[in-house]
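Quick one: structure below, then a few questions.
Every protein chain but one is kept in place in this view of the complex.
As written, the chains take the letters A and B, and residue 1 is the first residue of each chain.
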Amino acid sequence: MLTIESLSKSYGPVDSGKRRGRKRRRAAADEQDRQFAVDNISFDVQDGELFTLLGPSGCGKTTTLRSVAGLERPDNGVIALNGKPMFDGERRVNVPANQRGLGMVFQSYAIWPHMTVFRNVSFPLDVAPRRRRLDGAHIKEQVMRVLEVTELAPFADRPATKLSGGQQQRLALARALVTRPELMLLDEPLSNLDAKLRETMRFELKRLQRELGLTTVYVTHDQSEALAMSSRIAVMNAGKIEQVGKPREIYTQPRTQFVAEFIGTSNFLPGKVTKVEGDEVRIDTAEGTLWSTSAVGAAAGADVLVSLRPENLSISTQTTGTSRNEWRGSVLTRAFMGDSVDHVIGVGKFELRVQCNPSVSIPQGNEVYLTVDPHNVTVVPSS
Amino acid sequence: MRRSALVTGIAALTLALSACGGGGAADLGSGPAGTGGDNGDSAAAKVYKDLNSKGADARAAAEAAAKKEGQLSLYTSMTSDVADAVSKAFTEQFGIKVNVFRGNSETVLQRALQEGKAGRPGADAIETNFLELETLGKEGQLAKFEGTSLDAVPDNLKFDWWTADRLNIFLPAWNTKLIKPGEEPKAWEDLADPKYKGKFQIEISDSDWFENVTQYWLKNGKSQAEVDDLWKKIAANATAAKGHTTMMELLAAGQTAMDGMNYSYITERAKQDGAPVAYKGADGTTSVPAFPRPNGVGIVAEAQHPNAAWLFYDWMLTDGQKVLVDLHLTPSTKVPGDTSLDGITLADFDVKTLATDANTWDKKYDALLRGVKVAPAKK
Partner (left out) sequence: MTTTTVPTSDVREGTSLVRRVADRWLTPRTLLVGGAVVVVGYLALVPLVYLFRDTFTGSSGLSFAAFSRAYSADQQAGSMLRNSLLFAVGSATLALVLGTTLAYVQVRTDAPFKGLFFAASLVPLIVPGILYTASWIFLGDPGIGLVNTLFFEPLIGHSPINVFSIWGMVWVQGLHLAPVAFLLMVAAFRAMDPSLEESALMSGARKLTVLRRVTVPLLRPAIISSVLLMFVQSLESFEVPALLGLQNGIYVFTSRIYFVLRQYPIDYGSAGAYAITLLAIAAAGVFIGARLSRNAKGFQTITGKAFRPRPVELGRARPFVGAGVIVYFLISVVMPVGVLVYASLLKFYAAPSWQAIKTMTLDNYRQVIHMPLAATALKNSIILGLGSAIVVMLITSVVAWVVVRTNAPGRRLLDLLAFTPLIIPGLVLGVALSFVYLRVPLPIYGTLLILLISYATRYMPYGMRYASAAMAQLSSELEESAMVSGASWSQTFRRVLVPLASSGILAGFIYILIVSFRELSSTILLYSPGKEVLSVLLWEQFENGQLTTLAAIGVGMVLILVTLVLVAYRFGARVGLEASNNT
């Protein structure tokens, strides 16, 4: 559906157009000053998929999305939609945004305040090229259908500014949907909503996307949003894609320290792979040994970081009796979080966060046994 | 829309434009346009030549042809009430529409010259101050007029390129509530009297008045040093103002007690309107020598409506004179019922010096006024 190949976009002291005529010496100096917002990334989005670009602010996810939309001109690379090139740096193709036929929801919604709800939604149909433009009745029918779907039909004649935040969000969505675009682009659409509404809209969006079979590229910095909604996630950092995968894969099998850190929370322990026995890998750390069955591809002798999710660790005042993956430590602090109790356990010089069922609460200073299933011991390359 | 393209585009445009400008502004002030009017090659020149040769029949011929032309464009420095009355009378008599451009004499000159130099004269006839007419004539913008109407004009009011149609008489004017009878000036020298200190205004562009008074004093036995001393005292007494009618308005309102000089017709008309002002003593006479500054009429060499222009010139010296008298102006010819010169002693007005050397006198007058006036602002 959507193919991105070796896409790059930089912001330097001079833009690419001007650099061409410059002396090489200057160009080389400029090269060092240039910041790559998007640095040679590639990915594919399949039909009907909700593909998420996830990462902290400044990681290049929005620039990527805007390049797909045609609002930014990348330096080079290829963007193709169903095999048709939308942008090709080599062949100097760049289809303008208004001819790409995409739907997009902006972070600020970009609802036009001088139009009614209806006019906002009908705009994309009104401005279609004359030969493709629908007549008034059909426009009305189509707009009203979209407004029904987004539950905005009762407000059709209201000024757009008179809507609540959630309604404005749905309006932006309705406007993007009304032309039945092949591809939807959503730029942090939920970030302006309050926590409660965000939760609701998250499922609402997902439902719509699934029911209408919309192929969607979704940009967010909120990992729980990404995990809950996406078919696949691309985690981005500093202009590069760190990992692409299904939400569960990303969560349970982070391939880099960045991914492990960014998605959920993790305890990181430096260690060395000392033995590889089939699926089982033995890692030695400063405070003891851990066995992992999830460290795919780890080679003996490699320096690694062991990543342990707090919710995968369990503590008990009694030993389980197994010697594998059981460490002794003591409770340094604990905190009641409502749906869980967080303990910080000191094991030698390590401090590990452990998330427990609310029924487990061990006072500070007590000695505990800490265990982890080898399946939940993941390993990322040490940086 | 690269920068270079933008800049080049605009630069090219401007170049093209200034190329259109041809001769350029720098040479605006130099050299006549070569339209003296007697080469006989332009349409207007032919019309003038023809009319000038017709003698007594010229007026009728001009009238018939002018009606065909249908309109007249007049540039004048007459105040709007005078200009309105004159153009109305002309239109009523001949059915010829008059388009009036009114401005002060400097503006009239500048506009007529600019247009003339560009070969697009907008005026057919010009009615303004002597100095500007002299300049226009020298620049070759005016054509010669020879008609029987000139016979009525005294010889000292006929000039190469123009003829005086009215006289602005320079005389002091005063507010009768503020200057008691007998206190009024009897001679120009009186303006130097300390009793008038701060009481009167003088007009900042009246360098021709300055020149005439100076020459008059020198001619009547004063030494240069005495004259300089008088002016110094006058300048110390006076404040400056701009515009004769503005001065009269302020005089009528009692803001100032006296105008060092004003045109007698302006004072006369304010008086007729009920303002407490006068330029003659209670006995209806004044002993201050009055300087008649001529204003005249000229026809534009390359006029679009030469017949109408010629007719207007002729008319201004005949029927038009009556219109001026009705407005209390002083005509250049003898007109029955004209009382504007009663009780006044006319002196000669020195056109010659001013026509050749106006700038020197401008500068002298400017220096005289500025030398004193800047001082209070500095304190």
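As a working rule, a residue touches a chain if its C-beta (ideal position, glycine included) is under 8 Å from a C-beta of that chain, and two chains touch if they have at least 3 such contacts.
Bear in mind that the values here come from a model prediction, so they are computed numbers and not experimental data.
Of the candidate positions B:T79, B:T214 or B:N307, contact with the hidden chain is made by B:T79. Within the complete assembly, B:R102 is the residue of B:K54, B:K67, B:R102 or B:K222 that touches the hidden chain.
The chain that is not drawn here is touched, among residues B:E146, B:E189 or B:E249, by B:E249.
Subunit B meets the missing chain through residues 1-3, 6-7, 9-10, 13-14, 17-18, 20-22, 24-26, 28-29, 73-74, 79-81, 84, 99-104, 106-107, 109-111, 114-115, 118, 120, 122, 131-132, 135, 204-205, 239-250, 252-256, 270, 273-275, 358-359, 362-363, 367, 369-370, 373-374, 376-378. In the full complex, subunit A contacts the hidden chain through residues 15, 17-18, 69-73, 91-104, 106-108, 110, 112-116, 119, 123-124, 126-128, 136, 159, 172, 175-176, 179, 185.
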